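Note that one protein chain is taken out, while the other chains of the complex remain in position.
Right, subunit A next:
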Amino acid sequence: MRSTSETMTFDPVELTGSTTRMFIDTNVFMDTDPRHKDHLKSLFERIAPQIESGGSPVVVPTKVIDELSKFAKKDPSTTPAAQAAAFEKAKNALTFLRSAEAHGLVRTSLGDIGNPYADDLFVHLFEVYSSTYAMFLLTNDVTLQLRINLMALQLNRSIAAGYLIPGGHVEVPSLETIARRASAKLRRLRQRQATPQARASDTLEIESLETTLEDLFQEVPLLASLDAGTSTGARPNPPSDDTGDGRSRRQPFSTTAKFAGPDEIITVTVVPSAGDDILVDSPQGIVQMQLATKLGEGGEGAVYSASDSHVIKIFDEHHITKHREAKIRLLSARNFDEPGICFPEAIVRNTYGEFVGYLMPRAQGSEFSKVIFQPRRLRRTFPDWTKADLVDVAISFLEKVSYLHSHNILLGDINPKNVLVDDEKNVTIIDADSWQVEGFPCPVGVEMYSPPEVIGKRFPEFLRTAEDERFAVATMLFMILITGLFPYARSGSDGDVSKLIREGNFALQFKDRSNKDQPAGKWKYMWSHVQVDVKSLFWNTFHRDGTRYSSRPTDAEWLKAFRNYRRFLRSSENFDPMSNDIYPTRFKAMSPATPLYECESCRCSMAGIWREETKTFSTPRLCVDCRPALVACQGCQRSMAPDKLSNGKCRNCSLPTCTDCGRRFRPQAPGIAVCGGCITSACRECGSRHKKASMKFGRCPTCHDKDVAARARRMELDRNRLCTRCGKPFITFGNVEWHLSNHKAVPTTHKMKSGVYPADCVPIPRSTTSASAHEGVAPDTKSSGCFVATAAFGTYDCPEVWVLRRWRDTVLLTSPAGRRFVASYYATSPHLVRLVGGRSWFTTPTRWLLRRFANQLNRSGLASTPYDDPPAAVHPIHTSSGGAYRQRTSTKGTH
């Protein structure tokens, strides 16, 4: 193997021996560079004797003759001078070649196999025949030099491409030189591509240069260092080895190619059909064969059987286009061989050499749309499948898609008719000619799989982004798992898919995000059982409020999530057995603690429903389907279970109405026509009859008001009774009443049962007691009488005191001695009371003595009924006691 910096020079005589073939490219004949003048002439002068004496004639393929003829026919007057000179050269060359062929120096009959480009033709010829001959190509085109010399390296064959140098010798530049020139050309073409001077062929040429340079750098890594800023440097995304299992890798396509412009239909002479001859043009060579049985027909053409393992797609005349041809060429050139992806393996041409279709592996399985996206058919086709099988399908799909993406191929038109699945869960991707490769867009698409940012654009007019593709991948994954449900299906829509996508209202419930637009049916159960991480990824991708709405998950993220889902399904974390079903019939159980049981009627599985209020699971007997439908009550129109109704009415509406107030009531016994509120009853105070509803505590309204007033009075302080200790009111009327009705002495001070005085009972200073006491009692003359008794009994009005007062007025005051006793008593007793009136050692025995005495008096005839002192009787000493006495006695009879 030669070194990369070695330039080789050959004598052309060596290249025209019997086992050697020399070819000349069109551009050599049209070379107008004055420095190259006479090079061709010298060449033929040199080799003519050799050929004449039995060497091999120089090969100028028919394609080259065709190209020369095309140029020769052009009108030089309408073109720039440089081009006109080249056209002139072409004309001369044709004249020369005709005579040279007549002399046996040149062969032009080779290579008429209809390759549209002379470049490709040479490459193919060299590939096919280099095993037989040593071959040399004269060309000024650096791209072709690169391709041929690279092939020499790759296939280790005796082939080379070079140009003429003075004296008719030929030179093969070093690989370094070729690489440098090719890189420079690539840069020029890329620059020109962005300008109006760009030519339609540039894209193809750029593609070809990029690929070949890549291959060269792979073959000779040393050269890659020369190449800063061109092909490899221009690739922002060096491929990551996604497959990871040591499969052979192909170079990824460029991600920087610009949009190739609008596609154009290629008019072909004939579109072959079954029975017609075709040429299958693969990197391994060209094979002629007959088109066999038609297998099917689609919107773009028909598919024919090629062999047990391969099929041929032939486009119809509307779909034979430049973009399709370029894409098939790009894809088939790389020899992709990835199971489950129907890569084009060869271009198919008609017998005129025109592109009409391609050869690809035969796909296995059925379209997703026919087996997975329709519950009825999924059950029929794969009756034993579980959720895990769908997860496997999703993983298989992701693996294929991620392989394509790692080579910078976008599928573009991801839809359930382009993805197949077999009963081993292997997914196959078809429809390679619609893929987006480099500058060639995917011209078709299905709205359901188009992200909001793409909706409204025309598919053939732009290049999709990886982000666009991720939307389609996410949608497809969702529809695999939920078997055909469109992620944005929701109630309340008018069927406008693009609107649904633009809204981003993903309606299935996630965590606490309830959504009243959830689609009807069992979809919500399917969604509920999806493993939570996958669910979260879906929700965040599809819902406009999601975190991944505008930066959608990559293939790698999905693969991780779905592989984890598969692991989850087999693990103990998967506590609800129904999560394994493709079509669950209920929501997922909340936790491992959730009771799982069967509906009593249909035996379907049920899970307890968590009640936050009671912190328990409620377990209704019947499932929703078996629960009887709710019926509206004929009375109040509220919906309720039918067993709650009798004669069409709910319990409340079935009750009789009160004949009095008209309200419904529950009769305590049959035959009662009025409600409890309208029954009458006697007032416990006054005995009058009233409606129970108007009575309170058994009292009529009037008596109730009185009672309220009386109660209020009982709570009031008796301002006439003052604490003998502090001189302030201290006892309520109610308290006094109680003591009297229980024949107990009414307290005279604040003193409490415990014998302690409350803090606000401040004793009156002794020195002023008399005065203030007198002041306090002065207005009420009554309380100044019968001091001892009052102190002992705590009140001036009690039976004992009344008896004593009667005794005073009716007995004592009637005699002089008695009057004297009374006078002295009233003179001394206040002092005594002031000294010891609050002490129990005094009051208790005194009370006992007085009670005994009063009882004696009572028995002797003095009444114990209430007694009012005669006027001024409290101070009998200062008044006319006789008058008082008489007055008293005159009233006595009334008692």
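Please note the rule applied: contacts are C-beta pairs under 8 Å (C-beta built on N, C-alpha and C of every residue); 3 or more make two chains touch, one makes a residue touch a chain; residues count from 1.
Everything below uses one rule, namely that contacts and distances are computed from a predicted model.
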What is the protein name, per UniProt, of the chain that does not appear here: "Neutral metalloproteinase", "Sulfur carrier protein ThiS", "VWA domain-containing protein" or "Transport permease protein"?
"VWA domain-containing protein"
Taking the entire complex into account, which one of A:D33, A:D75, A:D384 or A:D494 touches the absent chain?
A:D494
Have a look at A:L146, A:M448, A:C658 or A:V833 and name the one touching the chain we're not showing.
A:M448
Candidates A:Y163, A:F373, A:F510 or A:F538 - the one touching the absent chain:
A:F373
If the hidden chain were put back, which residues of subunit A would touch it?
369-370, 373-376, 415, 417, 446-448, 483-486, 489-499, 507, 517-523, 629
